[in-house]
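Shown here: the complex without one of its protein chains, the others still in place.
By written order: A, B and C. Residues from 1 in each chain.
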Amino acid sequence: MKQIRTLADLIKIKDEYLSKSKESEKKDAPGGKVRIRVHMGTSGIASGARAIHDFLTIELEKRNIDAIVIKTGDMGYCFAEPTIEVTLPGEEPVIFGNVDKLRADEIIEKFIKNGEYVEGILPVNYQIIN
Amino acid sequence: MSSIKIELREEDVKRIKEICASFRNDPQELINVLHRCQEHFGYLPAEVQEVVSEELTVPVAKIYGVITFYSFFTMTPKGKHPISICMGTACYVRGAEKVLDEFKRELGLQVGQTTKDGKFSLSSLRCVGACGLAPVVLVGDKTYGRVAPDDVKNILKEYEQ
Amino acid sequence: MEEIKMVKYRKQILVCSGAGCDSRHSEEILDNLKLELEALALENDIQVIKTGCFGLCGLGPVVKIMPDDIIYTKVTPEDAVEIISEHIVKGKKIERLVYKDPLTQKLVSASSEMASFKKQLRIVLRNCGIIDPESIGEAIARDAYLALGKVLKEMKPVDVIKLIQDSGLRGRGGAGFPTGLKWKLAFENKSDEKYVVCNADEGDPGAFMDRSVLEGDPHSVLEAMAICGYCIGSSRGLIYIRAEYPLAVARLITAIKQARDIGLLGNDIFGSGFNFDIEIKYGAGAFVCGEETALIHSMEGLRGEPTVKPPFPVESGFRGKPTNVNNVETFACISPIILKGASWFSSIGTEKSKGTKVFALAGKINNVGLIEVPMGTTLREVIFEIGGGIQYGKKFKAVQTGGPSGGCLTEKHLDTPIDFDNLVAAGSMMGSGGMIVMDEDDCMVSISKYYLDFTMDESCGKCSPCRIGNTRLHELLEHICKGNGTMADLDRLRNMSLVIKDTALCGLGQSSPNPVLSTLENFMDEYVAHVVDKKCPAGKCRDLMQYFIISDNCVGCTACARVCPVNAITGERKEPHLINPSICIKCGACIEKCKFDAIIIK
Partner (left out) sequence: METMKLTIDNKIIEVPKGTTLFKAARELGIEIPTLCYMELHDLNIENKPAGCRICVVEVQGRRNLAPSCATNCENGMVVKTHSTRVLNARRTVMEFILSDHPKECLICPKSGSCDLQNMAIRLGIREIPGTEIAKMSTYRKDTSPSIIRDLDKCIMCRRCETMCNDVQTVGALSAINRGFMAVVSPAFEQNLEHSTCTYCGQCVAVCPTGALTEVDHTPDILRALADPTKTVIVQTAPAVRAALGEEFGMEPGTLVTGKMVAALRVLGFKYVFDTDFAADLTIMEEGSEFLDRLSRHLKGDESAKLPILTSCCPGWVNFFESYFPDLKDIPSTAKSPQQMFGAIAKTYFAEKIGIGRKDLVVVSIMPCLAKKYECQREEFSTDGNRDVDYSISTRELAAFIKQANIDLNNLESEEFDSPMGESTGAGVIFGNTGGVIEAAVRTAYELNTGKKLEKVDFMELRGLEGVREATIDFNGTPIRIGIAHGLGNARKLLNDVRAGKSKFHAIEIMACPGGCIGGGGQPLHHGNSDIIKARAAAIYREDKKKILRKSHENPFIIKLYKEFLGKPNSEKAHHLLHTHYFDKKKKFIVKQ
């Protein structure tokens, strides 16, 4: 990444990132990608998030699904960890809790492939500042 | 107090000196130095403290004072499989004490002790932050969540060969 | 790439099965919905799915219809038929089940509108779980370092300090000292060298707010430290972090490196001539190092013993230089305040406590985890709505806030709006934000003993009230738990507590008796039961328990006698058995074995 010397440099990086992710959020667009965030703070990892991350990375590739898997910190849903957030192109993100390999597989097959909800959805119960 | 007398090898002394030098032999970096030494040796025997004392020009009594102040530092080697039971409040109210008692009973150890064969050591710690999984037990790097006293035998069995 | 198929189902019905709703029969609602759909042969058209908690437990059970985005509240199993026949089949909204705003009488059904009923507001946790903490680009995409740029380019230090003062931000580490004022004092103390310290020595058992922020959004802290450095005239930042947080440390190291690489830390940041860099100092497992002066001594390679204030760190801190110490959560509030303005921040919260507070909910609560709510949210909202209520439908007994320095609050405090001053007035404190919920099975005498056990262990030993006094408190509580206490002991307990509070050197000692005092205040009857009746109402104190066999229920199966490790149970086969209390060690093995509920604890 390039050195930031001015505010404009910073905003340029911001815009690059935003447009890149906007691109991937477009429905049916060539750049459209499934984005999966695996919540991997200490608590998430202790609950097995790492295995889920690896599983998803390998399986999505195997099953030929164009997706980005991102490691993030925890959301705070300790009672339902491991949790992941899946954003289908053009859709609102959906968070799934208590994800084990079985459920991860189900998420790929049903939700990612068909947009069909599976159990374990955690409704967003907070507002976030933008 | 450590009853174990060890003899440092030349390369160990060299390593300690390197660690101290990497912190500019600055006495104020004592805690960082001790962290690195404990990473290297697994514990902080008296002999290591003496070398650090020499390098940082901090009296060894002061170093011992620091080591005995911070619960992270230890002068006794940990077991091959160090067992830590989280005694954070969340774990406590969900029965961590009973789990700890069970470990004590199974291993015949008190907190802070190591089995004679050096296999297991037992410690309690304050909140690993996996409160959703309370009560939590750590064996080495592995985390066990929602542990009940009945699980203790099985956990130990995993490490028995 | 395989074409992503269109949604298979026409509509989806989401049924909250969070513990709060579940206890109000959400499972039945789910079954009824499914039965009804099957009856109408719609099961392949309409999907019914269980979800986790909506955070609307006060309105539960909650059912949401997608993609219509309609939320029904207080749904009963009987409503299932209507939901299918009216909403799904006819497409008509069922107004009866829509939430009515008590003020405006307006019906609110869309989940976007329901947002205002979401009790949580995430400022500190704005990026947690959203960005990759190891990618500075992702952080920048969510406005990281924008505030720093703005401050360096457009604002004078005094203006920033004024802005922080106007926002009403108070320190999130415990005592709630106004952050802007602290910065101002640090700014005014002239020195060739000053330090900005981030206190990440989160030590309260059951609190993990700071760790989550550092693991999920490390740049928010780095940026704020630089802003603080600019304001007070410091070019060196130090993060004092627990060595027990390896992941947070690793992510911080990565974040610092990335920020340095692109010039957001280091010399001449944003071409402004301002230099700032950050290094990490490790704690080593001493709770008392959360206290500013102890933390500073620890960073200087010494035993983490606190010293008397004044002098305050802003006058004489690290290496004797003015040092501004703020905690992780405080720093995480800074850049939103700068970007969105002081009045935005001060519009959130109560009169004297602005903004939001992150809490770590733990204990006997359903939704254990991290939450962030505006100041002024009530304990009831936190525990029963966001937290989903008490596990296994048990009765709420107390909530402990403020960690070992806090107190236990009860039923009567549930509607207290949470802020710094209200919690203190109620006999507890904000602390760093641990919130441990206790139910009817928790013995409050044992709980205060547990906290004393902690403070006793973590006392640095420097001052006599804390070093010896806490040990004496602990002993007396143990004495009481064993059934040897007297009413006079309760007076002594209170006097010792008050004196320790009044005389101890630092915050740890001054607050260590709080759990005792608040339980004495709120649960006196439980103490009296221990000392007068020699009973532990919660059945936790082993020495006060007695095991009995109800002879009417006992069939004489001998299972209990066989499992008893000390042969305390006698009796003929097919005859009621007896437990000899003088032999019984109260291990509870017999209760587990008895299939006839014949053994009780009294």
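The criterion applied here is as follows: a contact is a pair of C-beta atoms (placed from the backbone, for glycine too) under 8 Å apart; a residue touches a chain by one contact, two chains touch by 3 or more.
Please read these numbers as outputs of a predicted model, since none were measured by experiment.
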item: Which displayed chains the hidden chain touches across the whole complex; value: B, C
item: Options C:100, C:260 or C:492, residue touching the unrepresented chain; value: C:492
item: Which of C:460, C:516, C:564 or C:579 contacts the chain that the document leaves out; value: C:460
item: Residues of chain C in contact with the chain not shown; value: 286, 303, 305, 307-308, 310, 456-465, 467-472, 475-476, 479, 492, 495-496, 499, 501-505, 510
item: Interface with the undisplayed chain - residues on chain B; value: 1-2, 7-10, 13, 46-47, 49-51, 54, 58-65, 68-69
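We adopt the following convention: only the chains that are shown with their structure count from here on.
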item: Maximum centroid distance from chain A, chain identifier (CA atoms); value: B
item: Dominant chain pairing [most C-beta pairs in contact]; value: A-C
item: Centre-of-Cα separation between chain C and chain B, whole angstrom; value: 27
item: For chain A paired with chain B, centre-to-centre distance based on mean C-alpha positions, whole Å; value: 37
item: Chain A and chain C: spacing of chain centres that average the CA atoms, whole Å; value: 26
item: Junction residues of chain B - those touching two or more other chains; value: 128-129, 131-132
item: Touching two or more other chains - residues of chain C; value: 208, 211-212, 245, 368-369
item: Complex contacts: residues of chain A adjacent to chain B; value: 42-43, 46-47, 77-81
item: Residue numbers on chain C that touch chain B, as the complex places them; value: 203-208, 211-212, 243-245, 281-287, 298-304, 319, 360, 362-364, 368-369, 400, 403, 434, 436, 438, 442, 447, 450-451, 454, 460
item: Partner chain C, residues of chain B touching it in the complex; value: 26-32, 34-35, 58, 62, 65-66, 69-73, 87-90, 92-94, 125-129, 131-132, 134
